[in-house]
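Sharing a structure with you now.
Omission of a single protein chain aside, the complex is shown with its protein chains in their original locations.
The first chain written gets the first letter, and so on, giving A and B; residue counts start at 1 in each chain.
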């Protein structure tokens, strides 16, 4: 069986995936899935949805392909060449081969005056358009004259949208959902951190001798791909998913963040709250659903109503490199990925043990019989057993592990250990 | 159709109503209703309840009439003459024509040592009695000698109690209740501010092209008249009234106040809370039901249980002029009345739009299709649409407009505008 892959391996996979020119459809998505599949101990099934299909209020767009794109300056220099950086081209640009004056070209250029050395990431999926992105510094050097624009792209009306899906069966048919996306071109944190940590979780899950829950891991494309996945599976997901996590921007070395569900009370919220409070208390950041921005938008939408939160390290939009060429392989680090992996893994570990517990006997059990209580009663002698009797006192069929931690003011490893001991002695049971 | 009447007009009607000698029964009530009717764009129906009728635990008293009342001092001067100020006579006084020594007279005199220049307002509706009210200053000048007391009043056992009722039909049979009273003699804030603002609301409601709710406006006499109205209509009111407002002391330039319902959680409480918070945040005053004192006492009594609050500017009992001759035409101002009107009108405006909203599609709609979202996705480009997507996210069939404001931290005009746009595009619906 595979070893759980560590931060170093994760970072190497990020580097392998980084150059691929992804979009919400097309070759880049399929290449990315192929690389992930190569590193994955269980199959990733690639799903296909035809262009033109309906996904709730949305229509799957034509599949986009691009081979070459650049601008030739009046001096004959090639700039904004996607073979240098695939962020240079507005994603989903129409094909163009024409010469423009600088004045004519300007409306098609995008740059960030506040971040003069960053190439912005721009898309126009649903409106026919074209454009180039470049640094403000480069843009400021452009002189009057004729600019040759070349975009060799096509939009295949009979194309497809793809997403990958992976399933790991546990004892229960109830599922934990992990969702991440593979639609952004060369950016590291807001793209590749999520998929590689999902991969690491698959490794870790595969290594467990028993799993209570079944796990569904989805590598989708943001919004449209997620809506397609939901359209394909909604009833089943609503029946089975007890908690879900969108992973995004989870490989940097910043805080540990959560974007809460619509009302913030689902099992996913509760388990992440506990992990944040107990393991990352000084580094936790909570964002309400008003500050959402990733696929929790779909999973928690009215009528979808899945118990899903988004887990990040520094949340999308909260780091300056976000959606620019600066979100690169230096922002995402081995240590950052390792921390992000621990964060999600901790949540799954708690969930796996999160049952409602019930004492098996009326009144307190005679713990001394099980060697769980000192036989000699002397002032203070029962103090070390206080944690156990406190847990036991609240095993009344009302409280799950998460609530037991709150009620007893103990950590979840402490409560888990106690519950394991109590179960060995048949002093508590689960429903 | 009439223009909504403004503060200036309202103040002129206050001046017209001010001199009338009102009580809980009698000519003053009917005269007041006639003046209100003259200025009202819809009929005010005058109800009649016979003296001696039972209203729950109460008996409607004999109708009181008074023609003349005064005291003649030893020097022959007429004082405490109701033709000068009708507060001089204890309301519901028995007829008297007799000469008393000052010592004999004193127990029948009422004045306020702490407010030596104010004539107090005193009533004795349910116990046979008589008396006069005067300023402490005047009382202190009285010298020993014989005082002729003359009260030409009568108590008609076959009289009646009157109240006025006005109805404006909306699309729904569900009703908003507005209740105010016309039983106090010449006092301005604690009497006439409520009726004239009710009149202004009737004008405003009549001008609306459509109304969702129907409106019932009651001009009653405090406590007994309100109990008669409730006795006549209780079952219907309990079925139909979704929110109600008692208007009292609402024409001065003080705070904007609410006396909450018994538990403070009715729709009337909630809507007034929102309006106070968003429109009058710095000037709001909240009083619990423990500090009640007007007809919310009856509307919220056990077994009545109507969803009613009282709206005031400076609450009764909280301004020094309260229940004295100092509560006059200088305390109630055009600006004060205009503000009081806005306060209640704002509540009605919110109520009219206060539906439970539900998104029509699963997942987020593709707002770009409706030109509600930028087609080009660039860093920060979706920020202006954030308010709309936040409102939409909580249109899940659980939340009314009031709750949407709280959840999205937006103002109700913002949320109303967004909901209107969303309804135009059939993206939300109401149940």
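We adopt the following convention: a residue touches a chain if its C-beta (ideal position, glycine included) is under 8 Å from a C-beta of that chain, and two chains touch if they have at least 3 such contacts.
Since we're looking at a predicted model, the values are computed, not measured.
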Residue of B:135, B:298 or B:366 touching the missing chain in the full complex: B:298
From B:12, B:124 or B:206, the answer for touching the chain not displayed is B:124
Among B:135, B:221 or B:324, exactly one should touch the missing chain; which is it? B:324
If the hidden chain were put back, which residues of subunit A would touch it? 358-359, 361-366, 368-369, 375-379, 389-390, 393-397, 408-409
Interface with the undisplayed chain - residues on subunit B: 55-59, 90, 110, 112, 120-127, 129, 131, 223, 227, 230, 234, 262, 289-290, 292, 297-298, 300-305, 322-324
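Just so we're on the same page, only the chains that are shown with their structure count from here on.
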In whole angstrom, what separates the CA-based centres of subunit A and subunit B? 56
